[in-house]
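What you see is the complex with one protein chain gone and the rest in place.
The first chain written gets the first letter, and so on, giving A and B; residue counts start at 1 in each chain.
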Amino acid sequence: MRQRLVPYLLVAPSLVLIAALLMGLSSVLGWSLDDGTGNGISLAQYESLATNASYRQFFTSSLWLAGVATAVALVFGFPAAYYMETKASPRQRKLIFAALLAMFLSDYVLKMFGLVLILGRTGLVNKLLLWLGVTDEPLRLMFNEFGVLVGLISGILPYMILSLNGVIARLDKRLQEAAALLGAAPWRVFLLITLPLCVPGILAGTMLSFLLSLNSFVTPMLLGGGRVDMIAVFIFDQSINLGNLPLGSAAAGILFLISAIAILALTVAGDRFHRRFQR
Amino acid sequence: MTYSLNLAKRGVVLTGLTVDLQGKRILDEVSLDIEAGEIVALLGPSGCGKTTMLRAIAGLQPTLKGEISVGGKTMSGVPPYRRNVGMVFQNYALFPHMTVADNVTFGLRMKKMPAARRDAVLTASLAMLELTNLRDAYPARLSGGQQQRVAIARTIATEPSVLLLDEPLSALDKKLREGMRAELRSLLKKVGITAIIVTHDQEEALAIADRIAVMDRGKIAQIGTGAELYHRPNSRFVADFIGYMNYFDGIAGKRANGLMDVAIGEDLSVKVPLADNILEGDRVMVGVRPEAIRVASEGRRAEQGTNAISARLVSTEFLGVVTYLRFRDVQGIERMVITSGQNEDAIGNGGPCQLQWPMQAGIVVRPERTPACQAGL
Partner (left out) sequence: MTRSFIPSTLQIATFAVLLFMALPNLLILVISFNSAATLAFPPSGVSLKWYVNVFSTPSFAVGLRQSLLLAATSCVISMVLGVLASLAIVRFRFFGRQAASVFVMAPLFVPEIVMGIAMLLWANTVLFISNTTVLVVLHALIVLPYVVRLVVANLQGMDPNLESAAMLLGARPHQAFLHVTLPLLGKGLLGAAVFAIVMSFHNFTATMFLVGNRPTLPVAAYQYIRTENDPTVAALSTLMMLGGVLAVYLMEKWIGLERLVR
């Protein structure tokens, strides 16, 4: 009899901790339903977010930036992951892996700071361009969308690469060889065989990168200078600086919803893929 | 002080044991009576429930219905660490972070045995399994055979009532396996412990066990000594599982003098020893082991008490110790004969021959796989 209780006892402490999070999230939900007077419940905050153009701008801007950053990370991350898993020597691979891991474990704030050093008016890129005579004046690479994009891409690349290298490593080379022997040119092998088989990793990496970009706070703050609209900044501004907790909570609620839906969609898609194509 | 291991022999009795796993019935009302000091093998194909039965006896698998008792004491509600049952796992499950000595004394430390006595038991156990000079080695450094001995020493040191072995030899390579079979049996007998061995290898079962329980889909099909199972299988399944069998389809006929007529073709019938559950008119199969058949030249008359059918030689396979001969009989069915070479003269030219076998050597079974009811304990 006692035996049956054991697993529940083991899991309980963790679930108590998670309960705190759930309580907090429901508080957020509660605040987001505030109708502005502190007394009633309504969807006023959400309405306001949907109807007010400048509020909407934060969302569209974030989605756009996240999308672009993810696409670029995918395009550049895939070759890196491919090289790492198929062409690199074991030692090279280990080094790359260690480097990627080091990026995970490094400080994000300071990394953005490093990008400031690169993109700023007196930073590396501008100094280089001036020295080479390509431009006469330093370019505006920061405090705009470009800077934020660079920051986002820099942040999500490690995640993208590490999501991709798993599927690539598991590719059966013989499938590609069989295709080649059946007459397929390398680019066709890539498009018709390699790429489709990497779909689970691509989905996972894309989703992860997209969400990370969407929720990013430090990057738009440091590299956007407050001029680039992203949701996390909006939430912080409203809740803390302007004290408008209901509006901030509503935005947080929407953000959470987007994340949850995205993850759910990914899980379902991943399952579908597995069931249709994997043994 | 030298310590001699004292293992009290205990019998194991299973009554109506039933186990379900993930909605499937793995063991179906199994009953088994094992005497103290006996070695019993559970033999069967994958999925027949033999490992589940072993784990149930160990207390590692909860049961739905039925009783397990060891030495007369019921094991219901008794957790594994209080059953005093020893188990050797298929992959030995030696603790990789402990030396051989620490592995072997683990159970003794759990019992809080004082150090001096522990050491004496350790020395005795290591000596019994010829592991004395491996005392401080780590499992990763040991060969398969050595690991197996350590696993056995570890369980014996706690002086259990029963020893359970899950496919004890399957992790070893073929040559080693054959050598270890006799050693394992003699060790078990020397220690005198009751042992239950799970295996899918019929040769292993035949070599090591006193009795073998052949299992199929959660039930015991037949239990008996190796000879009993080989010569008097009660069903196709058991007959097929141990050795090869030539089968003839037929209809059971009259009985006379302890033999039954079976018509196996037009104008062709053979006599087989009686079987309990076969009545006149039943559809049956007659079975004959390949090594029981002698090849005679065509005209030769069958002696008293011998069945004979005509056949033509199709191919021979010389395998050193024996030769496999394949014949095709009048009905076009292939028959196999195993001979160690005595029949060469009769075979010669590929013409028609006679396949003869003593009537007593045949068996008759129903065409179904296993008998509807469980064989006796």
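Quick notes on this one:
What we mean here is this: a residue touches a chain if its C-beta (ideal position, glycine included) is under 8 Å from a C-beta of that chain, and two chains touch if they have at least 3 such contacts.
The structure displayed is predicted, hence computed values, not measured ones.
Of the listed positions B:85, B:259 or B:355, the one in contact with the omitted chain in the full complex is B:85.
Taking the complete complex into account, B:96 is the one of B:96, B:114 or B:299 that touches the chain left out. In the complete complex, the residue from A:55, A:146, A:256 or A:273 that touches the missing chain is A:256. Residue-level contact of chain B with the missing chain is found at 58-60, 79-83, 85-87, 89, 91, 93, 95-97, 106-107, 110-111, 154-155, 158. Remark: the residues of chain A touching the chain excluded from display are 4, 6-8, 10-11, 13-15, 17-18, 20-25, 27-28, 31, 76-77, 79-80, 82-84, 87-88, 94, 96-99, 101-103, 105-118, 120, 122-124, 127, 154, 157-158, 161-162, 166, 211, 214-215, 217-218, 222, 231-232, 235-236, 239-240, 248-249, 252, 255-256, 259-260, 263.
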